[in-house]
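Data first, discussion second: the structure below is written as structure tokens.
What follows is part of the complex, with its chains left where they were.
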Amino acid sequence: MSLKMSKDEVSVLFDELFPQIKGEFTVEELGENSITMRMNIGEKHLRPGGTVSGPSMFALADVSVYAMILAMIGPKALSVTTNCSLDFMRKPVAHADLIAKGQLLKLGRVLAVGDVLLYSEGMDKPVARATMTYSIPPKA
Amino acid sequence: MSLKMSKDEVSVLFDELFPQIKGEFTVEELGENSITMRMNIGEKHLRPGGTVSGPSMFALADVSVYAMILAMIGPKALSVTTNCSLDFMRKPVAHADLIAKGQLLKLGRVLAVGDVLLYSEGMDKPVARATMTYSIPPKA
């Protein structure tokens, strides 16, 4: 199964679908069942001490898996998150961007599952890991 | 074990600790190991169609459990989220506030675990459920 959308096509579609988060995320690499996504950290993502908030890390994991599914199945059927598990393992570096490395572990007829490791840019060990499950609606 | 902080004291402390989210959450009821928390939904919490975003639901579950722990152990040691599992079960009602009903299932020496059901105001069935684990640092 090959990619149905390029990195640029995914980015353009994202901005259309989710205008509220325009500019927050950059697809850096996109492969079959894999992605590298940058979260451009700004003031609104931070908590006291300059650390990235939990909801921001959730958002990065969520869009990373969503983008992988979109790239594989195309924009016809918009999938929805049904389940997520997240482990917060280390404190993110203050004011550094977050980098997500994701892989799509399953792309079934009705469910897709992706794993993501989140890193503070320039840090070796992951700050968090996440698994997201998406439900893929039947095609019209 | 009784409450170390009242509803109002928790609210005041929240505004001090997390100025970025001031006004977004209201503690409606606070008991021993239980809470009702309102998320005052505004434009920034929404996705196209007026539905509440995933990161917003994560944030509500997270602050609900945090507030229960704070109320039980007091403000001395600030705990951090280590794990979260979330199930998104129904689409939130457009433009309605979210109401979280939480219970603290465990408050140990180093770990606390809380369960939360999230409802769109006026809706019978939960839109999501979450479990959050917090690590409680040793007292100085």
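Each chain gets a letter, A and B, in the order it is written, and its residues are counted from 1.
Simple rule for what comes next: a residue touches a chain if its C-beta (ideal position, glycine included) is under 8 Å from a C-beta of that chain, and two chains touch if they have at least 3 such contacts.
Since the model is a prediction, treat every value here as computed from it, not as a measurement.
Taking the whole complex of the structure file rather than the 2 chains in place, the copy count of the single sequence reaches 4.
The rule we apply is simple: only the chains that are shown with their structure count from here on.
Per-chain Cα centroids separate chain A from chain B by 23 Å.
Here chain A touches chain B in the complex through residues 17-20, 44, 46-48, 53-56, 58-59, 62, 80-89, going by the rule given at the top.
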